[in-house]
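For reference, the structure I am asking about is given below.
Apart from one protein chain that is not included, each protein chain of the complex appears where it belongs.
Right after this comes chain A.
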């Protein structure tokens, strides 16, 4: 054992002892039960280490042996503390830094919300605030995350699950919204009227009162399903809903050219790049002729701009694409087929894809100037209902 345990914590002093009988002093100290170590002869005396606690009990021994002591070094925690005490502000700063660091680390700095789509983040944050989750809240004042998530779930309607997770000083609230039924659009009271002159082939009223029967002729604007219920005295208006189908006649004037020319790109191209400065364009790449017999040139201007300001500097690219023309001649029959097919697809596009073409009749047909002219009558079963709002005034 070199020195007593924890001597640096308890503090010890290095003494220089001088006097006529240093040995006597050492013996006296040992007899008194005081621990000394590193006793070295130095100068005309000796230097030795001694615990700070024992220092003050040396006095009678010194008197008895007639020695003098001189403290040469002080080491250990008590002396350090004393030195620190002399620089109170500095020590206070160190302490304050530690305390602040500790406090700031135990504070919530950010609250984030993830996974919400319908419910506003502000609402969730407000609810979280009620539960004690908000920035600059002490972490130790908050409840357990599982309890918090349970209470948040019950606090906010429309949530099926809430997860509260703390990582360091930031809190993440993960939210899963409950599925809600789709909202039905608000509709105003209305009738369903005919869009066009037709013969009714089917009527189905989901809401409202059907006023026309099957096979009845209706005029444009005639009420098919009435939104008015009751008699003259007790009348109530509802939103008429339903589906009415009817036969409608469409007359199409069709013209189809027999000879058609179509152009197509061959895929060959030549690019030219120009640097544009003001009104000037300097070619950068793509010198030389393309050698295409027929071509189309697409020009693209990319001018530099800064914010909304257009700069007179930019790059222009020219794409020269080779074109080949192909012409084809149709027979009269093919032209007729094509014309009718085009008209049919037009009907489907215009009146709904659930329209069915009941019959078609070519009323008139002539061939002139390399074109086929036709007049075709289509009998189409289509939806004829149209909404008409009821205005009470």
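Keep in mind that, in the parts below, contacts are C-beta pairs under 8 Å (C-beta built on N, C-alpha and C of every residue); 3 or more make two chains touch, one makes a residue touch a chain; residues count from 1.
Operating definition for what follows: contacts and distances are computed from a predicted model.
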{"item": "Undisplayed chain, where the name is taken from the UniProt record, one of \"ABC transport system permease protein\", \"Sporulation protein YqfC\", \"Ligase-associated DNA damage response DEXH box helicase\" or \"Quinol oxidase subunit 4\"", "value": "\"Sporulation protein YqfC\""}
{"item": "Touching residue (missing chain; options A:8, A:30, A:57 or A:72)", "value": "A:30"}
{"item": "Of A:41, A:267 or A:370, the one touching the omitted chain in the full complex", "value": "A:41"}
{"item": "Chain A residues that touch the omitted chain in the full complex", "value": "1-3, 22-23, 26-27, 29-31, 33, 35-41, 46, 48"}
